[in-house]
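All protein chains of the complex are present and in place, except for one that has been dropped.
By letter and in written order, the chains are A and B; residue numbering begins at 1 in each of them.
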Amino acid sequence: MTIHELHQKLVAKELSAVELTNAVIAHKAKTEPTVHAYLADSHEQALAVAAKVDEKIAAGEVISPLAGIPGAVKDNICIKDQQATCASRMLENFVPPYNASVVEKLTGEDYVSLGKLNMDEFAMGSSSESSAFAKTTNPWNADYVPGGSSGGAAASVAAGSAVWALGSDTGGSVRQPASYCGVVGLKPTYGNVSRYGLIAYASSLDQIGPVTRDVTDAAIVLNAISGHDHRDSTSIPGERPDYTKALVNDVKGLKIGMPKEYFGEGLNSEVREALEKAAKVYEGLGAEIVEVSLPTSKYALSAYYIIALAEASSNLARYDGVSYGLRVPADNLVEMSTKTRSQGFGAEVQRRILLGTYVLSSGYYDAYYLKALKARRLIKNEFDSAFEKVDVLLTPTAPNTAFKFGEKINDPLSMYLEDICTTPVNLAGIPGISIPAGFASNGMPIGMQLLAPAMGEEVLFRTAYTFEQACPECNKIASIGEVTL
Amino acid sequence: MKYETVVGLEVHTELKTKSKIFCGCTTEFGGDQNTHVCPVCLGLPGVMPVLNQKVVEYAIRVGLALNCEILQFNKFDRKNYYYPDLPKNWQTSQYDLPICLNGHIDIEVGGKTRRIRITRIHMEEDAGKLVHSGNTISTSDSSNVDYNRTGVPLLEIVSEPDLRSGEEARAYVEKIRSIIKYLDVSDVRMEEGSLRCDANISVRLMGDEKLGTKTEIKNMNSLTALQKGVEYEAIRQAETLEDGGTIVQETRTWDDSKGMTLSMRKKEAENDYRYFPEPDLVPIVITDEQIEAARQSLPELPDAKMARFQADYGLSEEDSAILTTMRETADYLDEAVKAGADAKTAANWMLGDLSKMVNEANITFADAKVKPAQLAAMIELINKGTISGKIAKKVIVSMWETGKDPQAIVEEQGLVQITDTGAIEEIVKQVIADNPKSVEDFKSGKGKAIGFLVGQVMKLSKGRANPGVVNELLQKHLNA
Partner (left out) sequence: MKIDREEIKKIALLSRLDISEENMGTVEKALNDVLSYVAELEELDLEGVEPMAHAVPLYNVFRKDEVIPSLPHDLAMQNAPEEEDGYFKVPRVIQE
């Protein structure tokens, strides 16, 4: 059940948008009791848009590729008059009076959204376990986490309770859950998609990205959401290409680099085998596999956490109980704000705020924050030189497949290590895509990450699409995800 | 005078752009509470700032006018601290790379010119306003927050600790205010808060090089308050030291009604602003060409104008200083001269009768009811002898009240000076006939008596007789 297939059915009038939406809503009702991908529903609005799309089809109008196809949106993206909780008690009752720019764009495409998706609280986590409201499970096996922070986005698509979803990726938050749930997750180039209306975790790293069933769908959603936005000062100017044009099944002559540091110690052997197999597939299709070295990548996780937490400590300062969000009453302001924040934020968010405050505080700025910004430059420069030699880089998305609930939640550092392959990409601002590359012996999906230079999404799509065509068994759907139309 | 006062000032001036610094909300003063706000200036989750280009233009103009270097690569940073008038709990400001550095202005106090160095000028956003339920912040059980002012663009102009007295501090702010007013980038009204000023004050023994511990004084909301506040604080510090005490580095507030500074206690750990580059705003790069173009477009500034008024108009230093403090005043004189008035005469009218009327109406020369060309026309009437200087004083009042041209008023009210010798001679003869006693006095050598007789002639002519002719004719008839 992909966007492009469903679009054909809608246009051919084999299926109406309302029928489709109702079918997905019915399927969702079956999966939600175990998967818990959603925090809120917007079925009525969804059906209203679907009906409008059906009218357009009936009137013979051309509909957009995404029109009438039910998706869902991570709960840190603002939709006017719908809750945006960031899975936090702090914003439990927050209703934004405005739309995120991506939502405005999607509205123009007659998008259908079934609701808001669960996530790690304020996007801080790699398992979605830090959500204050729901425990999203992995559709392949409910004992396993879906990954995070966009766990709801990946789980909903894998479970078929959404055909597509929007997530956000600060250090791997789209790609890692996509990898854990066996779906496609794209982190676009920083600045390709507007961040206006995305509730910030770490502003210099955050980027909204699609989670989809296949690479074609990722290109379709990126077409809908990318573009320059005057409300986001970090938005890259200029027109965007039609990304679906890049879906070419051909990698002949393409140079694919495998950075040896990403295949070192700490990498799960089944993940390694799957990726080596994928490299062979590419070689068989005429691509050249080149070993490259990105020695500074080793330090990316440290630089990433320092920068992300520093920015987060400031971004989350606004939640003080004064003008929106939770307020825990107290008779003076400092106490009111302190109680509000101590009760409104979960343990992980509080830890990250403390760390972020610490690395910026007087006496430690140079030792931590400034060093991290310099390391960031080195990491970026290293990617730049790598891309002088190769067109695309191939790495694991995560060092392991999905882990079980409770395994890492009490050991923050081990959780952070799951981001080791994805964080360098956010630091450098380049695009990365995670696509399914096989399965571990326990049946859990393995993800492969492909990276390209800034604004190089087209070569990513081409490389990812070619592999997808060569390995249909990699794209297997979880049994829970089979939707009856 | 055992102690020397050392003052550095931080002047905040609200720029008069139409919209706020990072969003499209109006900057208009007033307005119902929380009506000039949007998701961006309310700091709602998910919003992002976009810099108003005018703010950069204005900052460059002010920087050049205050003799600063313009930093061709500058950027915004976040200054993190909690206060309910800051919706995001950080202020977007500039830290290590502000738009302007290393300027100076010259001030004149007690006949001495002193150069005051300006450390830096940076762009930032204004905060909202708190309204307290009680009389003061500390006696209020609750406060109400209005975010209308949040995001109004500010320039912060930071001086070196070069000022040595309350009087100098005042002169410095007056000069800054005058220059900014000339540039037309801010209303610079201290009463409305569009110009605000904090002072860093310390004292040291005369001759010492090392700076003493400073305090920061806030809430001095007028030039008088600034001067008094600095003077008070310097004495307080000197007395504390004399009594064997030490100065605590702290923020104090000026209480205008009590005429003293009071400590605003704050935990020391809170003064850690954790500045870091604002990730949501990109750096600003300014080219040489832009700086040159801005320099060319600067108006003539007070110092240059003052020099020109002395050189070209032959005005005294003192008069030139008064006439150039406000751009409107100086422009008025230039326009009157352009309309044909003699500069010195026009200046005298401006410093005298017109200043009185302008001040009483609480307006500036820009809105004076007598326009520069009308003043020039009136002076012309005096020079031609159509009216006397004395009549002119009445004419200018009528011009102010009616807005009419002097010619029209003179005609309507029949104020044209009588220069017709025949007509005046008739009156002279009558006055001589009516005042035999005074004529007698004059003839017996009391020269003063002629003054009375001149007065009588003027009275009968309703002031219109040409005084010179009257004098001449009286002499002639009395000595006949």
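Some observations on this one:
We take it that contacts are C-beta pairs under 8 Å (C-beta built on N, C-alpha and C of every residue); 3 or more make two chains touch, one makes a residue touch a chain.
What you are looking at is a predicted structure, and each value in this text was computed from that prediction instead of being measured.
Residue-wise, the contact with the chain that is not shown comes from A:342, picked out of A:8, A:293, A:342 or A:385. Only one of A:135, A:255 or A:351 touches the absent chain when the whole complex is considered: A:351. Only one of B:14, B:146 or B:162 touches the absent chain when the whole complex is considered: B:146. Of A:89, A:116, A:175 or A:376, it is A:376 that touches the chain left out of the display. Residues of chain B that touch the chain left out of view are 17-19, 23-26, 32-39, 42, 44, 50-54, 56, 80, 82, 84, 130-132, 137-138, 140-147, 267, 269-270, 272, 274, 276-277, 279, 281-285.
What chain A contributes to its contact with the hidden chain is residues 93-95, 97, 190-191, 204-205, 230, 233-234, 236-237, 296, 298-299, 301-303, 305-306, 313, 317, 320-327, 329-339, 341-342, 345, 350-351, 353-355, 357-358, 361, 364, 367-368, 370-378, 380, 412-413, 416, 426-429, 454.
We adopt the following convention: only the chains that are shown with their structure count from here on.
Computed from the mean C-alpha positions, the centre of chain A lies at a distance of 57 Å from the centre of chain B.
Residues of chain B touching chain A in their complex: 39, 42-51, 78, 80, 82, 84, 87-90, 141, 143, 145, 147, 272, 274-276, 279-282.
Listed in rising order, the residues of chain A touching chain B in the complex are 76-78, 84, 86, 91, 94, 96-98, 100, 195-200, 202-204, 230-234, 310-311, 313-314, 317-318, 320, 322-324, 331, 333-334, 337, 357, 360-362, 365, 369.
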